[in-house]
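Here the complex is missing one protein chain, while the rest keep their positions.
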Amino acid sequence: MIEELRAKARELLESETVECVIGYEVGPTGRVRPVFVYEPDDVDRLVFNTRCDHNLVTYLNRRNKPRKRGEEVPTTGILVKPCDARSLQVLLNENQVQRDKVTVIGVACPGMQNADGTPEARCLRCNQRVPLLYDALFGEPPEVSDIADTYADVEEIEALPREDRLAYWLSELDRCIRCYACRQACPGCFCDVCESERDDSLWIGITDAIPEKAFFHITRAFHLAGRCGECNACEMVCPMGIPLSLLNRKIVKEVEQTMGGYHAGLSEEPTPLVTRLTGEEDIDEIH
Amino acid sequence: MTEENPMRPYLGTLVGTKELATNIRLFQIELNDPVEREKFFVWRPGQFLFFSALGVGEAPFGFSNIPECGPAIEVAINNVGHVTRHIHMLPIGSTVGIRGPMGNHFPMDEIKGQNIVVLGGGIGGAPLRPVIQYILSHRADYGHLTIIWAARSPDLLVFTDEYDEWGSAPDTEMHVTIDRPAEGWTGNVGLITQILEQVAPSPENTATITCGPPIMIYFVGKTLGKLGFSEDQMLITLEARMHCGIGKCGRCNMGEKLVCLDGPVFRQSEVSTFLESFL
Partner (left out) sequence: MRFISTQALRDWLDTLARQVTLIAPVETEIGEAPGLANPPASGMNTLYQPVSSADEIAWDFRRTVMSAREFLFPKTETLFTIETNPTGKKTLHETKMEGQQVIFGIRPCDARGLRVLDAIMLEQKPADVYYAQRRRNTTLVGLSCPEMWENCFCTSVGGAPNSSDDVDILLTQVENGYAVEIVTEKGEKLAQGIPLQEVEGLVLPEPRLNEPFETPTEQQWLNSFGDVYWERVGERCLSCRACVYVCPTCRCFDVRDETVVDSAGGRIMRRVRSWDSCQGVNYRTVAGGANPRANPDQRSRNRFFCKFYYVPTDYNVPFGCVGCGRCIAVCPVNIDISEVLRDLAQRGEA
(Lines give C-alpha, C1' and ligand atoms only; values in the text may rest on other atoms or scores of the structure.)
Protein backbone atom coordinates (compact mmCIF):
# COMPACT_ATOMS: atom_id res chain seq x y z
CA MET A 1 0.00 0.00 0.00
CA ILE A 2 2.72 2.42 0.92
CA GLU A 3 4.51 1.88 -2.38
CA GLU A 4 1.38 2.82 -4.32
CA LEU A 5 0.86 5.84 -2.09
CA ARG A 6 4.41 7.00 -2.64
CA ALA A 7 4.03 6.49 -6.38
CA LYS A 8 0.94 8.66 -6.33
CA ALA A 9 2.77 11.36 -4.41
CA ARG A 10 5.61 11.21 -6.89
CA GLU A 11 3.21 11.51 -9.80
CA LEU A 12 1.48 14.55 -8.22
CA LEU A 13 4.80 16.30 -7.61
CA GLU A 14 6.36 15.49 -10.97
CA SER A 15 3.29 16.68 -12.84
CA GLU A 16 3.26 19.80 -10.65
CA THR A 17 -0.36 19.10 -9.79
CA VAL A 18 0.67 19.96 -6.26
CA GLU A 19 3.50 22.04 -4.83
CA CYS A 20 3.90 19.74 -1.88
CA VAL A 21 2.46 16.61 -0.33
CA ILE A 22 1.75 16.73 3.39
CA GLY A 23 1.99 13.30 4.97
CA TYR A 24 3.75 11.44 7.76
CA GLU A 25 7.35 10.37 8.23
CA VAL A 26 9.37 8.66 10.91
CA GLY A 27 11.82 11.03 12.61
CA PRO A 28 15.38 10.10 13.67
CA THR A 29 14.25 9.05 17.16
CA GLY A 30 11.48 6.85 15.82
CA ARG A 31 8.59 9.20 16.44
CA VAL A 32 6.05 9.67 13.66
CA ARG A 33 5.58 13.27 12.63
CA PRO A 34 4.12 15.38 9.81
CA VAL A 35 6.30 15.89 6.74
CA PHE A 36 6.06 18.32 3.84
CA VAL A 37 7.45 16.67 0.71
CA TYR A 38 8.36 19.04 -2.12
CA GLU A 39 10.71 16.90 -4.24
CA PRO A 40 9.62 13.74 -6.07
CA ASP A 41 12.74 11.98 -4.83
CA ASP A 42 11.70 12.53 -1.22
CA VAL A 43 8.46 10.58 -1.45
CA ASP A 44 10.14 7.55 0.13
CA ARG A 45 9.98 9.44 3.43
CA LEU A 46 6.21 9.00 3.45
CA VAL A 47 4.86 6.31 5.74
CA PHE A 48 1.52 5.21 7.06
CA ASN A 49 1.21 3.21 10.27
CA THR A 50 -0.76 3.06 13.50
CA ARG A 51 1.14 6.00 15.01
CA CYS A 52 0.01 8.47 12.34
CA ASP A 53 -2.46 10.15 14.64
CA HIS A 54 -1.94 13.84 13.78
CA ASN A 55 -4.68 15.65 11.89
CA LEU A 56 -2.77 17.19 8.98
CA VAL A 57 -5.78 19.17 7.73
CA THR A 58 -4.93 21.98 10.11
CA TYR A 59 -1.98 22.88 7.86
CA LEU A 60 -4.36 23.71 5.03
CA ASN A 61 -5.52 26.77 6.97
CA ARG A 62 -2.10 28.26 6.29
CA ARG A 63 -2.02 27.29 2.66
CA ASN A 64 -5.35 28.72 1.60
CA LYS A 65 -4.07 32.16 0.71
CA PRO A 66 -1.50 33.34 -1.84
CA ARG A 67 1.86 33.82 -0.18
CA LYS A 68 2.47 37.05 -2.07
CA ARG A 69 0.13 39.46 -3.77
CA GLY A 70 -0.48 38.44 -7.34
CA GLU A 71 0.46 34.81 -6.74
CA GLU A 72 -1.92 31.88 -6.87
CA VAL A 73 -3.09 29.97 -3.84
CA PRO A 74 -0.56 27.11 -3.43
CA THR A 75 -1.63 23.58 -4.36
CA THR A 76 -1.34 20.80 -1.80
CA GLY A 77 -1.59 17.04 -1.68
CA ILE A 78 -2.70 15.86 1.73
CA LEU A 79 -2.98 12.49 3.42
CA VAL A 80 -6.26 12.03 5.25
CA LYS A 81 -7.65 9.35 7.48
CA PRO A 82 -11.45 9.16 7.84
CA CYS A 83 -11.45 11.57 10.82
CA ASP A 84 -9.17 14.04 9.04
CA ALA A 85 -11.43 13.92 5.98
CA ARG A 86 -14.35 15.03 8.13
CA SER A 87 -12.35 18.10 9.24
CA LEU A 88 -11.48 18.82 5.63
CA GLN A 89 -15.14 18.55 4.58
CA VAL A 90 -16.03 21.13 7.24
CA LEU A 91 -13.37 23.51 5.89
CA LEU A 92 -14.66 23.02 2.35
CA ASN A 93 -18.23 23.63 3.44
CA GLU A 94 -17.14 26.86 5.11
CA ASN A 95 -15.17 28.04 2.06
CA GLN A 96 -11.91 28.01 3.98
CA VAL A 97 -10.20 25.71 1.49
CA GLN A 98 -10.61 25.66 -2.30
CA ARG A 99 -11.41 22.14 -3.50
CA ASP A 100 -9.43 22.55 -6.71
CA LYS A 101 -6.27 23.49 -4.79
CA VAL A 102 -6.21 20.29 -2.76
CA THR A 103 -5.58 16.74 -3.90
CA VAL A 104 -6.96 14.46 -1.23
CA ILE A 105 -4.98 11.26 -0.72
CA GLY A 106 -7.25 9.06 1.33
CA VAL A 107 -5.98 6.15 3.40
CA ALA A 108 -8.01 3.29 4.77
CA CYS A 109 -7.46 3.36 8.50
CA PRO A 110 -6.98 0.34 10.79
CA GLY A 111 -7.27 2.57 13.87
CA MET A 112 -4.44 4.35 15.64
CA GLN A 113 -2.46 3.16 18.66
CA ASN A 114 -0.89 4.81 21.68
CA ALA A 115 2.88 4.67 22.20
CA ASP A 116 2.41 1.58 24.35
CA GLY A 117 0.59 -0.33 21.61
CA THR A 118 -2.91 -0.08 23.06
CA PRO A 119 -5.61 1.14 20.68
CA GLU A 120 -6.58 4.79 20.99
CA ALA A 121 -9.94 5.15 22.72
CA ARG A 122 -11.30 7.40 19.95
CA CYS A 123 -10.55 4.74 17.33
CA LEU A 124 -12.39 2.11 19.30
CA ARG A 125 -15.47 4.34 18.98
CA CYS A 126 -15.03 4.99 15.28
CA ASN A 127 -17.13 3.26 12.63
CA GLN A 128 -15.41 4.76 9.59
CA ARG A 129 -12.51 2.90 8.05
CA VAL A 130 -12.47 4.73 4.72
CA PRO A 131 -12.54 8.52 4.33
CA LEU A 132 -15.71 9.89 2.75
CA LEU A 133 -13.68 12.39 0.77
CA TYR A 134 -10.72 11.51 -1.44
CA ASP A 135 -9.25 11.87 -4.90
CA ALA A 136 -7.31 8.64 -4.56
CA LEU A 137 -7.66 5.90 -1.96
CA PHE A 138 -4.95 3.61 -0.64
CA GLY A 139 -5.03 0.61 1.64
CA GLU A 140 -7.46 -2.19 2.21
CA PRO A 141 -10.27 -1.22 4.56
CA PRO A 142 -10.03 -3.59 7.51
CA GLU A 143 -13.05 -5.27 9.05
CA VAL A 144 -14.96 -3.03 11.40
CA SER A 145 -15.32 -5.15 14.51
CA ASP A 146 -16.92 -4.25 17.83
CA ILE A 147 -17.39 -0.55 18.03
CA ALA A 148 -17.27 0.94 21.51
CA ASP A 149 -20.20 3.04 22.63
CA THR A 150 -19.60 6.48 21.19
CA TYR A 151 -20.79 8.39 24.20
CA ALA A 152 -20.10 6.13 27.17
CA ASP A 153 -17.56 8.50 28.73
CA VAL A 154 -19.73 11.56 28.02
CA GLU A 155 -22.70 9.85 29.67
CA GLU A 156 -20.58 8.99 32.69
CA ILE A 157 -20.03 12.70 33.32
CA GLU A 158 -23.65 13.51 32.48
CA ALA A 159 -24.79 11.06 35.14
CA LEU A 160 -22.91 12.92 37.89
CA PRO A 161 -24.87 15.31 40.09
CA ARG A 162 -24.41 18.92 39.06
CA GLU A 163 -22.02 19.86 41.88
CA ASP A 164 -19.79 16.88 41.10
CA ARG A 165 -19.78 17.68 37.41
CA LEU A 166 -18.75 21.26 38.18
CA ALA A 167 -16.06 20.08 40.59
CA TYR A 168 -14.75 17.65 37.99
CA TRP A 169 -14.40 20.29 35.31
CA LEU A 170 -12.97 22.95 37.63
CA SER A 171 -10.36 20.45 38.76
CA GLU A 172 -9.45 19.39 35.23
CA LEU A 173 -9.41 22.92 33.82
CA ASP A 174 -7.33 24.13 36.77
CA ARG A 175 -4.36 22.38 35.17
CA CYS A 176 -4.78 24.39 31.99
CA ILE A 177 -1.82 26.67 31.34
CA ARG A 178 -3.43 28.57 28.42
CA CYS A 179 -0.79 27.41 26.00
CA TYR A 180 -3.52 27.15 23.30
CA ALA A 181 -2.06 23.96 21.85
CA CYS A 182 -5.62 22.59 21.60
CA ARG A 183 -6.71 25.51 19.50
CA GLN A 184 -3.64 25.48 17.29
CA ALA A 185 -3.98 21.77 16.53
CA CYS A 186 -7.67 22.08 15.64
CA PRO A 187 -8.47 22.52 11.94
CA GLY A 188 -11.75 24.22 12.89
CA CYS A 189 -10.00 27.00 14.81
CA PHE A 190 -8.76 29.33 12.12
CA CYS A 191 -9.57 32.82 13.43
CA ASP A 192 -6.78 35.34 12.84
CA VAL A 193 -7.20 36.67 16.36
CA CYS A 194 -8.81 34.38 18.90
CA GLU A 195 -11.53 35.83 21.11
CA SER A 196 -9.44 34.91 24.14
CA GLU A 197 -6.31 36.67 22.93
CA ARG A 198 -7.61 40.09 22.01
CA ASP A 199 -5.36 43.01 22.90
CA ASP A 200 -8.31 44.84 24.43
CA SER A 201 -9.30 41.95 26.76
CA LEU A 202 -12.85 42.34 25.51
CA TRP A 203 -13.91 38.87 26.70
CA ILE A 204 -11.11 37.65 28.96
CA GLY A 205 -7.68 38.84 30.04
CA ILE A 206 -4.40 36.99 30.11
CA THR A 207 -4.27 35.45 33.58
CA ASP A 208 -4.45 31.79 34.61
CA ALA A 209 -7.56 32.39 36.72
CA ILE A 210 -10.03 29.53 36.52
CA PRO A 211 -12.98 31.61 35.26
CA GLU A 212 -10.89 32.77 32.29
CA LYS A 213 -9.69 29.27 31.47
CA ALA A 214 -13.16 27.81 31.78
CA PHE A 215 -14.49 30.60 29.54
CA PHE A 216 -11.91 29.82 26.89
CA HIS A 217 -12.57 26.08 26.78
CA ILE A 218 -16.34 26.29 26.94
CA THR A 219 -16.44 29.02 24.33
CA ARG A 220 -14.15 27.04 22.06
CA ALA A 221 -16.39 24.01 22.42
CA PHE A 222 -19.41 26.13 21.49
CA HIS A 223 -17.63 27.68 18.55
CA LEU A 224 -17.03 24.17 17.30
CA ALA A 225 -20.66 23.10 17.87
CA GLY A 226 -21.85 21.31 14.77
CA ARG A 227 -18.37 21.70 13.26
CA CYS A 228 -16.19 19.38 15.30
CA GLY A 229 -15.08 16.34 13.30
CA GLU A 230 -14.12 14.42 16.46
CA CYS A 231 -10.51 13.97 15.39
CA ASN A 232 -9.36 14.33 19.02
CA ALA A 233 -6.31 16.44 18.08
CA CYS A 234 -7.08 18.92 20.87
CA GLU A 235 -6.91 16.28 23.56
CA MET A 236 -3.85 14.60 22.05
CA VAL A 237 -1.71 17.73 22.10
CA CYS A 238 -2.65 19.01 25.58
CA PRO A 239 0.52 18.97 27.69
CA MET A 240 -1.55 18.76 30.88
CA GLY A 241 -3.67 15.81 29.87
CA ILE A 242 -7.04 17.56 30.10
CA PRO A 243 -9.83 15.40 28.58
CA LEU A 244 -10.95 18.14 26.21
CA SER A 245 -12.76 15.92 23.75
CA LEU A 246 -15.40 15.26 26.40
CA LEU A 247 -16.55 18.88 26.05
CA ASN A 248 -16.65 18.77 22.28
CA ARG A 249 -18.38 15.40 22.12
CA LYS A 250 -21.00 16.43 24.64
CA ILE A 251 -22.03 19.06 22.11
CA VAL A 252 -21.63 16.58 19.23
CA LYS A 253 -24.15 14.38 21.07
CA GLU A 254 -26.58 17.26 21.53
CA VAL A 255 -26.35 18.21 17.88
CA GLU A 256 -26.85 14.63 16.78
CA GLN A 257 -29.92 14.25 18.93
CA THR A 258 -31.53 17.59 18.12
CA MET A 259 -30.57 18.00 14.48
CA GLY A 260 -31.73 14.71 13.05
CA GLY A 261 -28.51 12.79 13.45
CA TYR A 262 -26.22 15.46 11.97
CA HIS A 263 -22.48 14.94 12.34
CA ALA A 264 -19.95 17.42 10.97
CA GLY A 265 -17.96 16.50 7.92
CA LEU A 266 -20.14 13.71 6.57
CA SER A 267 -21.68 15.71 3.75
CA GLU A 268 -21.48 19.02 2.01
CA GLU A 269 -24.11 20.47 4.29
CA PRO A 270 -22.54 22.89 6.75
CA THR A 271 -23.64 22.84 10.36
CA PRO A 272 -27.41 23.11 10.75
CA LEU A 273 -26.79 25.32 13.76
CA VAL A 274 -26.06 28.03 11.24
CA THR A 275 -28.12 26.92 8.29
CA ARG A 276 -31.35 25.54 9.68
CA LEU A 277 -32.37 27.94 12.43
CA THR A 278 -34.65 30.12 10.34
CA GLY A 279 -37.56 29.93 12.75
CA GLU A 280 -39.44 27.52 10.51
CA GLU A 281 -38.68 24.41 12.52
CA ASP A 282 -38.93 24.06 16.25
CA ILE A 283 -35.93 22.16 17.60
CA ASP A 284 -38.01 20.62 20.39
CA GLU A 285 -40.35 19.09 17.84
CA ILE A 286 -37.49 17.30 16.13
CA HIS A 287 -36.29 16.06 19.49
CA MET B 1 9.60 47.46 48.32
CA THR B 2 13.19 48.09 49.24
CA GLU B 3 14.60 48.33 45.77
CA GLU B 4 13.57 50.75 43.01
CA ASN B 5 10.95 49.00 40.92
CA PRO B 6 11.20 49.88 37.21
CA MET B 7 7.85 48.18 36.50
CA ARG B 8 6.06 50.63 38.78
CA PRO B 9 4.92 53.86 37.11
CA TYR B 10 5.26 57.35 38.50
CA LEU B 11 1.84 58.98 38.70
CA GLY B 12 1.36 62.17 36.75
CA THR B 13 -1.37 64.49 35.55
CA LEU B 14 -2.35 65.21 31.98
CA VAL B 15 -2.04 69.00 31.91
CA GLY B 16 -2.61 69.70 28.26
CA THR B 17 -3.06 68.33 24.77
CA LYS B 18 -2.51 69.73 21.29
CA GLU B 19 -3.73 68.41 17.97
CA LEU B 20 -0.72 67.79 15.77
CA ALA B 21 -2.17 66.01 12.78
CA THR B 22 -4.93 63.61 11.83
CA ASN B 23 -5.10 61.03 14.65
CA ILE B 24 -1.90 62.39 16.17
CA ARG B 25 -2.07 64.37 19.36
CA LEU B 26 0.59 65.83 21.65
CA PHE B 27 0.12 64.99 25.33
CA GLN B 28 1.64 67.11 28.09
CA ILE B 29 2.16 65.46 31.45
CA GLU B 30 3.53 66.69 34.77
CA LEU B 31 4.63 64.21 37.39
CA ASN B 32 2.87 64.57 40.74
CA ASP B 33 5.64 63.75 43.20
CA PRO B 34 8.48 66.31 43.21
CA VAL B 35 11.08 63.70 44.25
CA GLU B 36 10.06 61.42 41.38
CA ARG B 37 9.96 64.42 39.05
CA GLU B 38 13.56 65.25 39.81
CA LYS B 39 14.67 61.65 39.32
CA PHE B 40 12.88 61.48 36.01
CA PHE B 41 13.98 64.79 34.48
CA VAL B 42 17.22 63.56 33.02
CA TRP B 43 15.96 62.21 29.75
CA ARG B 44 17.87 62.75 26.54
CA PRO B 45 16.78 62.96 22.90
CA GLY B 46 16.08 59.48 21.53
CA GLN B 47 14.93 57.89 24.75
CA PHE B 48 11.43 56.62 25.34
CA LEU B 49 8.90 56.26 28.13
CA PHE B 50 5.94 54.00 28.89
CA PHE B 51 2.65 55.88 29.05
CA SER B 52 -0.15 54.21 30.99
CA ALA B 53 -3.81 54.86 30.51
CA LEU B 54 -4.31 53.40 33.98
CA GLY B 55 -6.68 50.46 33.92
CA VAL B 56 -6.44 50.11 30.16
CA GLY B 57 -2.80 49.51 29.38
CA GLU B 58 0.62 50.83 28.69
CA ALA B 59 2.68 51.43 25.57
CA PRO B 60 6.14 52.86 24.74
CA PHE B 61 6.54 56.27 23.05
CA GLY B 62 9.52 58.46 22.28
CA PHE B 63 9.90 61.78 24.07
CA SER B 64 8.83 64.73 21.94
CA ASN B 65 10.65 67.46 23.85
CA ILE B 66 13.67 68.01 26.09
CA PRO B 67 13.63 68.64 29.87
CA GLU B 68 14.92 72.19 29.34
CA CYS B 69 11.57 73.07 27.72
CA GLY B 70 9.74 73.20 31.01
CA PRO B 71 7.95 71.11 33.60
CA ALA B 72 5.79 69.16 31.15
CA ILE B 73 6.84 65.95 29.44
CA GLU B 74 5.58 65.99 25.86
CA VAL B 75 4.70 62.84 23.95
CA ALA B 76 3.13 62.61 20.49
CA ILE B 77 0.79 59.66 20.20
CA ASN B 78 -0.87 58.18 17.12
CA ASN B 79 -4.34 56.70 17.59
CA VAL B 80 -3.84 53.23 16.07
CA GLY B 81 -4.69 50.58 18.63
CA HIS B 82 -6.44 49.66 21.83
CA VAL B 83 -4.24 51.52 24.32
CA THR B 84 -3.74 54.62 22.15
CA ARG B 85 -7.45 54.85 21.47
CA HIS B 86 -8.04 55.14 25.21
CA ILE B 87 -5.18 57.57 25.67
CA HIS B 88 -6.83 59.80 23.09
CA MET B 89 -10.01 59.76 25.18
CA LEU B 90 -8.33 60.97 28.38
CA PRO B 91 -9.70 64.29 29.65
CA ILE B 92 -7.33 67.02 30.87
CA GLY B 93 -6.63 66.47 34.56
CA SER B 94 -6.59 62.66 34.30
CA THR B 95 -4.07 60.75 36.35
CA VAL B 96 -1.71 58.84 34.09
CA GLY B 97 1.29 56.59 34.69
CA ILE B 98 4.80 57.20 33.35
CA ARG B 99 7.75 54.78 33.46
CA GLY B 100 11.20 55.64 32.30
CA PRO B 101 13.24 57.26 30.90
CA MET B 102 14.39 54.17 29.06
CA GLY B 103 16.67 53.12 26.28
CA ASN B 104 19.82 54.72 24.96
CA HIS B 105 19.91 58.16 23.38
CA PHE B 106 21.22 60.03 20.37
CA PRO B 107 24.94 60.68 20.97
CA MET B 108 24.55 64.46 20.97
CA ASP B 109 27.96 64.88 22.63
CA GLU B 110 29.73 62.67 20.11
CA ILE B 111 28.32 64.56 17.11
CA LYS B 112 29.24 68.01 18.41
CA GLY B 113 31.02 70.10 15.82
CA GLN B 114 29.44 68.17 12.96
CA ASN B 115 26.81 69.17 10.44
CA ILE B 116 23.55 67.40 11.15
CA VAL B 117 20.89 66.17 8.74
CA VAL B 118 17.59 65.32 10.42
CA LEU B 119 15.09 63.27 8.39
CA GLY B 120 11.61 62.66 9.75
CA GLY B 121 8.73 60.79 8.14
CA GLY B 122 5.17 61.14 9.47
CA ILE B 123 4.97 60.62 13.20
CA GLY B 124 8.66 59.72 13.02
CA GLY B 125 9.18 63.44 13.31
CA ALA B 126 8.05 63.38 16.92
CA PRO B 127 11.18 61.77 18.46
CA LEU B 128 13.31 64.08 16.28
CA ARG B 129 11.85 67.27 17.75
CA PRO B 130 13.96 66.88 20.91
CA VAL B 131 17.04 66.60 18.68
CA ILE B 132 16.16 69.84 16.89
CA GLN B 133 15.32 71.57 20.17
CA TYR B 134 18.62 70.44 21.67
CA ILE B 135 20.66 71.62 18.71
CA LEU B 136 18.87 74.98 18.59
CA SER B 137 19.44 75.54 22.29
CA HIS B 138 23.12 74.62 21.97
CA ARG B 139 23.48 76.19 18.53
CA ALA B 140 27.14 77.01 18.69
CA ASP B 141 28.01 73.35 19.40
CA TYR B 142 26.80 72.10 16.03
CA GLY B 143 27.47 72.94 12.40
CA HIS B 144 24.94 73.33 9.62
CA LEU B 145 21.52 71.85 10.37
CA THR B 146 19.41 70.43 7.53
CA ILE B 147 15.88 69.33 8.40
CA ILE B 148 13.92 67.28 5.86
CA TRP B 149 10.41 66.63 7.04
CA ALA B 150 7.92 64.47 5.16
CA ALA B 151 4.43 63.03 5.39
CA ARG B 152 2.05 61.24 3.06
CA SER B 153 -0.26 64.28 3.01
CA PRO B 154 -0.45 67.77 4.60
CA ASP B 155 -2.82 66.62 7.34
CA LEU B 156 -0.18 64.19 8.58
CA LEU B 157 2.62 66.72 9.04
CA VAL B 158 3.49 67.20 12.71
CA PHE B 159 4.59 70.41 14.51
CA THR B 160 3.75 72.57 11.49
CA ASP B 161 3.56 75.70 13.68
CA GLU B 162 7.25 75.32 14.57
CA TYR B 163 8.64 75.02 11.04
CA ASP B 164 9.15 78.78 10.66
CA GLU B 165 11.05 78.97 13.93
CA TRP B 166 13.25 76.03 12.95
CA GLY B 167 13.84 77.16 9.40
CA SER B 168 14.81 80.67 10.41
CA ALA B 169 17.30 79.59 13.06
CA PRO B 170 20.96 80.42 12.35
CA ASP B 171 22.73 78.14 9.82
CA THR B 172 19.60 76.01 9.42
CA GLU B 173 17.59 74.96 6.38
CA MET B 174 14.16 73.34 6.50
CA HIS B 175 12.53 71.35 3.70
CA VAL B 176 9.00 70.01 3.99
CA THR B 177 7.49 67.63 1.48
CA ILE B 178 4.39 65.54 0.94
CA ASP B 179 4.17 62.38 -1.16
CA ARG B 180 1.54 63.44 -3.67
CA PRO B 181 0.04 66.78 -4.79
CA ALA B 182 -2.75 68.05 -2.55
CA GLU B 183 -5.20 70.84 -2.97
CA GLY B 184 -3.95 74.04 -1.43
CA TRP B 185 -0.40 72.77 -0.99
CA THR B 186 2.23 74.96 -2.55
CA GLY B 187 5.33 73.37 -1.02
CA ASN B 188 7.51 70.48 -2.17
CA VAL B 189 5.90 67.37 -3.55
CA GLY B 190 7.93 64.19 -3.62
CA LEU B 191 9.13 61.31 -1.47
CA ILE B 192 11.64 62.15 1.21
CA THR B 193 14.30 60.29 -0.74
CA GLN B 194 13.69 62.48 -3.79
CA ILE B 195 13.95 65.70 -1.77
CA LEU B 196 17.05 64.33 -0.05
CA GLU B 197 18.69 63.76 -3.43
CA GLN B 198 17.81 67.27 -4.50
CA VAL B 199 19.14 68.86 -1.31
CA ALA B 200 22.19 66.60 -1.57
CA PRO B 201 23.87 67.41 1.77
CA SER B 202 27.59 66.79 1.78
CA PRO B 203 28.78 63.77 3.74
CA GLU B 204 31.86 65.68 4.93
CA ASN B 205 31.86 65.88 8.75
CA THR B 206 28.14 65.17 8.87
CA ALA B 207 25.91 62.93 10.92
CA THR B 208 22.39 61.96 9.84
CA ILE B 209 19.49 61.16 12.12
CA THR B 210 16.50 59.37 10.60
CA CYS B 211 13.20 58.40 12.16
CA GLY B 212 10.06 57.08 10.52
CA PRO B 213 8.47 53.87 9.25
CA PRO B 214 11.02 51.05 8.77
CA ILE B 215 10.65 51.10 5.01
CA MET B 216 11.44 54.81 4.96
CA ILE B 217 14.53 54.31 7.11
CA TYR B 218 15.65 51.64 4.67
CA PHE B 219 15.29 53.76 1.53
CA VAL B 220 16.66 56.90 3.13
CA GLY B 221 19.71 54.83 4.12
CA LYS B 222 20.15 53.70 0.51
CA THR B 223 19.86 57.28 -0.76
CA LEU B 224 22.34 58.58 1.81
CA GLY B 225 24.70 55.85 0.65
CA LYS B 226 24.35 57.10 -2.92
CA LEU B 227 25.22 60.60 -1.69
CA GLY B 228 28.44 59.29 -0.20
CA PHE B 229 27.51 58.76 3.44
CA SER B 230 28.90 55.71 5.23
CA GLU B 231 26.57 53.60 7.32
CA ASP B 232 28.55 54.64 10.35
CA GLN B 233 27.39 58.24 9.89
CA MET B 234 23.72 57.26 9.89
CA LEU B 235 21.85 57.23 13.18
CA ILE B 236 18.39 55.71 13.24
CA THR B 237 15.80 54.85 15.81
CA LEU B 238 13.83 51.62 15.69
CA GLU B 239 10.67 50.64 17.43
CA ALA B 240 9.15 47.34 18.46
CA ARG B 241 6.32 46.06 20.54
CA MET B 242 7.41 46.22 24.18
CA HIS B 243 6.01 45.29 27.55
CA CYS B 244 8.72 46.01 30.10
CA GLY B 245 11.36 48.30 28.56
CA ILE B 246 14.03 46.80 30.79
CA GLY B 247 15.14 43.72 28.86
CA LYS B 248 13.04 41.14 30.68
CA CYS B 249 9.89 40.39 28.72
CA GLY B 250 11.77 39.34 25.61
CA ARG B 251 9.35 40.86 23.13
CA CYS B 252 11.50 43.47 21.42
CA ASN B 253 14.42 41.32 20.35
CA MET B 254 15.80 41.70 16.86
CA GLY B 255 18.18 38.82 16.89
CA GLU B 256 20.38 39.17 19.97
CA LYS B 257 19.70 42.91 20.21
CA LEU B 258 16.96 44.18 22.47
CA VAL B 259 15.48 47.43 21.15
CA CYS B 260 14.75 48.60 24.70
CA LEU B 261 18.29 48.09 26.03
CA ASP B 262 20.64 48.15 23.03
CA GLY B 263 18.47 50.80 21.34
CA PRO B 264 16.20 52.37 20.32
CA VAL B 265 18.99 54.42 18.78
CA PHE B 266 21.35 52.49 16.55
CA ARG B 267 23.87 53.25 13.85
CA GLN B 268 22.88 51.89 10.44
CA SER B 269 26.23 50.08 10.33
CA GLU B 270 25.19 48.12 13.43
CA VAL B 271 21.69 47.43 12.14
CA SER B 272 23.07 46.02 8.90
CA THR B 273 24.70 43.23 10.94
CA PHE B 274 21.43 42.30 12.71
CA LEU B 275 20.44 38.68 12.22
CA GLU B 276 16.80 39.62 11.94
CA SER B 277 15.83 42.33 9.52
CA PHE B 278 14.17 45.36 11.06
CA LEU B 279 11.80 45.51 8.11
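Order of writing sets the labels: A and B. Residues in every chain begin at 1.
Just so it is clear, a contact is a pair of C-beta atoms (placed from the backbone, for glycine too) under 8 Å apart; a residue touches a chain by one contact, two chains touch by 3 or more.
These numbers were taken from a predicted model, which means no experiment stands behind them.
A.B. asks: With respect to the chain omitted from the figure, which of A:Asn49, A:Asn95 or A:Thr207 is a touching residue?
C.D. replies: A:Thr207
A.B. asks: Out of A:Thr58, A:Ser87 or A:Thr103, which touches the unshown chain?
C.D. replies: With A:Thr58, A:Ser87 or A:Thr103 as choices, the missing chain is touched by A:Thr58.
A.B. asks: For subunit B, which residues lie in contact with the unshown chain of the complex?
C.D. replies: 1, 3-8, 11, 52, 54-59, 80-84, 95, 240-241, 243-244, 246-251, 253, 255-256, 258, 261, 275-277, 279
A.B. asks: Just checking the interface: what residues of subunit A touch the absent partner chain?
C.D. replies: Touching the chain left out of view, subunit A contributes residues 27-29, 31-36, 53-54, 58-59, 62, 112, 114-115, 120-122, 153, 171-172, 175, 177-181, 184-185, 193, 197, 201, 205-209, 232, 235-237, 239-243, 245-246.
As a working rule, only the chains that are shown with their structure count from here on.
A.B. asks: For subunit A versus subunit B, what separation do you get between their C-alpha means, in angstrom?
C.D. replies: About 48 Å, centre to centre.
A.B. asks: Would you pull the subunit B residues touching subunit A in the complex into a rising list?
C.D. replies: By the definition above, subunit B touches subunit A via 81-83.
A.B. asks: Within the complex, which stretch of subunit A touches subunit B?
C.D. replies: By the definition above, subunit A touches subunit B via 199-200.
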